[in-house]
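Yeah, one chain of the complex is gone here, protein chain that is, but the others are all in their spots.
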Amino acid sequence: MNKERMLRSMAARNPLSTPMQHSTARRRFLQGVAAGVTAASLPSMAAAQSRPLSLLTWDAYADPNLLDMWRSTTGEDVRYEIHISDPTSVNRLRAGETAVWDFINVNNPWARNIMWPAGLIRDLPRDRFDPLYAEMKEKFQMPYRWALSEDEEHLLGVVQRYETFDFVVNQDVISPALAQDEGWDLFNNPDFAGRYGILAYEDWNVMDICMGAGVHPFREKTDEEVARFEETCYRWIENAALVTTDFVQLNLAILNGEIDLYFTGGTYTTAAARLEGVTELYAITPNSGPADGKGGINWIELNSAVNNPDPHPAALDWLEWITTPDAAELVARGNGNLQPVSQMSQPELFNRFSAEELAAIQWDEFDQRIANAVEFDIVPDYDRLYDIYSAAMRSRG
Amino acid sequence: MTRAGSPGPWFAAPVAIFMLLCFAGPILIVTWFSLMPGRTFELTTAFTLENYVAAISDGYARPMMWSLLGAAITTIVTALLAWPSAIILHRYAGRWASLVSALIALPIFISESVRLFGMSVFMMPRGGILAGSLNAAFGIEIGSILNTWNAALVGMIYIHLPFMLFPLLLGVSLIPADRIEAARDLGANRWQVMREVELPLAAPGLMIGALLTFVLCLGANAEAAILGGRAVTVITAAIEQRFNYAQDWPMGAALTVGVIAITAAIVLPVLSRLDLNRLTKR
Amino acid sequence: MRQGRHLGALRTLWIAAILAFVYIPIVSVVLASLANTRYMRFPHRVWTLEAYGDALSSFTTWQLHSISLSIALSVVVLSTILGTLGAVAFARYNWRGRTWFQRFMVLPIFFPQPVLGLALLLTFTAIGIQPSWKTAALAHLVWILPIVTLVISVRFFGYDVAQEEAAYDLGATHVQVVREVTLPQIWPGIFSGVLFGFLLSWSNLPLSVFTSGPDTPLPVWLFSRTATNYSPLVPSVAVIGTVVSALIVVGAGLLLWAGRRLR
Partner (left out) sequence: MTAEAARATDRPVILSLAGLSKKFGDTSAVKQVSIDIPEGEFLTIVGPSGSGKSTLVRLLAGLETPTSGTLKLRGKDITAVPANRRPTALVFQSLALFDHRTVGQNIEFAMKMKGVPADKRKARALELLALVRLSDSYYERPVTHCSGGERQRVALARAFASDPEILFFDEPLSAIDYRLRKTLEVELKELHQRTGRTFVYITHSLEEAMIMSDRIAILKDGDLIQIGTPAEIYRQPRDRFVASFMGEVNILGVEDGTFPDIGHPAPGDAAGAYAIVRPEDLLPGSRDVTAEYAVTQRLMLGSRTQLHLASPSGASFVSEIAGEAEAFEVGTSHAFGFDTDRIAWVDR
C-alpha cells in the first residue's frame, strides 16, 4: 500500500489542535488576549522556578519511587502526564506541545514512522546511546528496526519495556495449553458469550477483533474483511459481560467468578496479581492466527527525547539513567506492576527478580510468546474500523 | 436603590466579562468546531452540517437516550428519597437538623471518584466489603449488581442525592406552617396536604433540585464507567471517545452542541420562571 | 399518642438509612485503605497502615496536594473578589438588566460539567494556551464563581441598605461606610463563599480532567488510578486528601475565630 498516504491519514488524525493554518494574525491576537487574561487573573505561583523535566508517558515512568529516586540523585524536578493513547499523545506534540514535553514513550511504529519524519523528536547521540543496546537482549541488537529512522542513520530512542498483549484466562477454567491452541476463537465460542470482559484499550481492542475476525490487523482491509470485522465486533461487544478501563476490575471479576477470560491483556495486567497469589490469572498468546500465521501482538516501548525548542538540559541524562539497573528495576516494577524490560539480559538486573516474580511474569515462556506474535504496527483503515467499534459500543445495552 | 445612574452595571461588569469570555466564548468555539468537516483540527469558514447529520444517523441517539433515561430515573428517585428527608429535617429534627444536614452535605466535598470507588468496593462480590462481611460473619454468599446499568443508577442516585436534598430543604422552608394547618383544618388528609399545599409551595426548591440533578446526571460518566462496567454507553462517554480514541473533534463538538442544546431547552424555560430574588432572600 | 411514637421512630430510621447510604461508600474507602493487596478479599487477612506510609513518603502525594492547593487557592481568591462584586450587582442594587444578569450568572451552574470542561479545552487549544493548573483554575471558576456569587448574594438580600444611608447621614465617608457597615455585615457571606470555593475546587473532577494538562490535581489522579491500575495507595491518598482539606477548613475557621477575638 501507498505508505505516504497512510502516514498522511495518520497525520490528519490530529488531536489537540494542529499547527493551525488559519490566519496567523487572528491567532496572535487571540493568544495576546489569552495571555493577558491569564497574566491578569492568575497568581504566577509556578512561573518563577525553572521548568521541571516533563514526561508524556505510560504509567511505569510515572512511578513515584522512580521519580523520587531521580529527584534525589539529580536534584531535577519532574512532572508527567499519563497517556490516553499513543496517537493522542503523538498528535499533541504535533499540535505544538513539543514546547511542553521533554520525554515521550510510545509503542513501536510511532517514532520511526510518524514522530521522526514530522520532526517531533530529536535523534540521540549514537556514541552515547548505541552501547546501551549492546546490553539488551539479542532481539534488540543494532541495527534494531523500531529504534532507527528508515534510513538507519538516526537513533530515535531507547527500548525498555516490551511484551505480548493479547488475552487473559482463568487457568482453573480454561487450561493455558487449550487457550493457546484455540487462540482468538475462544471469544467466538458461544459457550463463552457473557463470560468474558473487555479491557477498553480501544486501539488494542480494534486489533484484537481483527485477529478474531481472521483479518491481518496491520494490512489494508478489503470490503469483505471489513464486513467480517464488523460482524465480529458487534458480536464480541454485545456478548461481553463487562467493559472497563480498569484491569484490576477485570482481574477481580475473574477472581470472583463473574468472567472466565478477557481481552486485551497480558503480563502488564496479570503479573502483579499473580504475584499477590491470584494464580488463576494466566496471560495467553495464541500459537497461531491470521497475521502472517501469528495471533499475538508484541509491543515494544521506545523512549524518545521530544524536539523541544528549549531542550531541558537533563533530558538525555534521564534517557540514559532509566536504563541503569536501579532505575530499570523500578521501571520493571513500575506502579506496582511487573513488566519485563530489555535490560533483563543483564545478570545484575535479572538476579534482582525472585523465582516467584519470574513465575508471575511467566518468564519461562516469554520468548515463545514473543516468537508467536507480530510486532505492533500502524493499523491502516483505523478510522473506519474504529467508527465501527465505537458504534458497536454505543449499541450495547 | 434608584434606577438611574445605579452603580449596579459597574459591579456586574467584571463578572459578566469573565463569563462572556470563559462561558459563552467556549460554547461559541465548540459550535464553530462542530461545523468543521470531520476529523479536522482547525477552525475555518468551510462550514458543513455533516457532523450533525452523522450524529443522528450513526446511532448516537442511543447513548443520548441512556443519559436522558438515567437522568430522569435519578431525578425521580432522588426526589422520592429527599422529600421525606427534607420534611423530617425541617419539621422534626429540631436541633439535630443542622448537624444532619451538614453530615449529608459533607460528602459533596469529597471527590466523586473516591466515593464511587468506595461504592464499588462495597458492592463487589465475594471479597467486597458487604459480601466479605456477610460471608465472614454469617457464612452467607450473595451475588452482585456491579457492572450493570442498575449499579450505575445506584451510583448516580448516591452522588446526586445532596443536589436534590438541599434545594428541597430550601423549598420546604418556604412552606409556612400555618398553610399546612389551614389545609388540615379544612379537612385535607396527609396526602391531600402534600399534593395541594406542600408540593406547590415547595415547587421552586423542587424545581431547582430537579434541574440540578437532571443536568448533572446528563453529564455523568464516572458512574457508568466505575460501577456500570459500561453496560451501556452514556452520551458523555461517547463524546469522550470521539475526542480521544477517534480523534474526531468536529464530531465530538457536534455531539457536545447537541447536549448543550438539550440542556438549554430544559434549563432556560425553568430558569426564566424562577424568581431568583425571592429564593435567595428566603 | 402511640402512633406518634411509631412515626417518630420511623422518621429517625429514615434519616439513619439516608446517612448510612451516604456514608457506607466513604467508610468502605477507609476500610479498603487498610489492606496491603490490590486484590481485596474482605475482611483483610492483614490489617495495615502500610499504604499510608507509602503515600506520605511519596513525592507524588505532595505534588498532587500542592497542585490541588494552587488551583483551589487561586479559585478562592478570584471567586471571592469577583463573586463579591457580582453579588453587589446581583442583590444590592436594582438596575436595568439585573434580571438578565442574574439569569446569565446562574446558567453555568445548570450546565453539564464534562461538556463545559471539553468546551474550555477546545478553546484553550484553539487560541494556543497550554493546559496547566492555571487553565484548570480558570475552568473551575466558570462553575464555582456563580455558586460563590449566589452564596454571597443570599447575605446581601438579608441586609438592610438603609444602614449604609444612616452611616452616611452620620458623617461617614464612602470608604468608612464599606469598612464599618457593609463588610462586617456581609462578612459571613464572604466566608461561606470562601469555604464553598475552596471545597468545590478541591474535589472537582470533571472540569480538571480536561483542563489541567500535565499538572495532575488530586481528584484526577484518584480517578485515573481508580479507573486503571488500582492499589491500596489510592484509598489512602483519598483519605489523606480529605483529611488535608478538612484541616485547611478547620484551620481557616480557627484563624477567623482568633482574628475576631483579637479585635
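Which chain is which? They are A, B and C, in the order written, and residues in each are numbered from 1.
To be clear about the criterion, a contact is a pair of C-beta atoms (placed from the backbone, for glycine too) under 8 Å apart; a residue touches a chain by one contact, two chains touch by 3 or more.
Bear in mind that the values here come from a model prediction, so they are computed numbers and not experimental data.
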Response to the item:
Visible partners of the omitted chain are B
Worksheet item: Of the listed residues B:145, B:188 or B:264, which contacts the missing chain in the full complex?
Response: B:188
Worksheet item: Which listed residue (B:64, B:110, B:161 or B:197) would be found touching the missing chain in the intact complex?
Response: B:197
Item to complete: Spell out the interface residues on chain B facing the chain that's missing from view.
Response: 176, 178-179, 181-189, 192, 196-197, 200-201, 203
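Following the convention adopted for this analysis, only the chains that are shown with their structure count from here on.
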Item to complete: Take each protein chain as a node, join two nodes whenever their chains touch, and name the resulting shape: line, ring, star, complete or other.
Response: complete
Worksheet item: Is the C-beta contact count larger for B-C or for A-C?
Response: B-C
Item to complete: Starting from the mean Cα coordinates of chain A and chain C, work out the distance between those two points in Å.
Response: 36
Fill in: Cα-centroid distance, chain B relative to chain C, in whole angstrom
17
Response to the item:
Among all residues of chain A, those touching at least two other chains are 16-17, 20, 37, 41, 95, 244-246, 249, 252, 255
Response to the item:
Listed in rising order, chain B residues that touch 2 or more other chains are 18, 43, 124, 126-127, 225-226, 243, 249
Worksheet item: Tell me, which parts of chain C touch chain B in their complex?
Response: 8, 11, 14-15, 18-19, 21-29, 31-32, 39-43, 82-83, 85-86, 88-98, 101-116, 118-120, 122-123, 126, 138-139, 141-142, 145-146, 149-150, 153-154, 157-158, 161, 199-200, 202-206, 218-219, 222-223, 226-227, 230, 234-235, 238, 241-242, 245
Discussion item. List the residues on chain A that touch chain B in their complex, please.
Written reply: 12-18, 20-22, 37, 41, 84-85, 87-88, 91, 95, 197, 200, 202-203, 241-246, 249, 252-253, 255-258, 383, 386-387, 390-391, 393-397
Worksheet item: Can you list the chain A residues touching chain C in their complex?
Response: 16-17, 20, 27, 30-31, 33-35, 37-38, 41-43, 45-46, 54, 56, 59, 62, 64-65, 67-68, 71, 79-82, 95-97, 99-101, 244-249, 251-252, 255, 272-273, 276, 278, 335-337
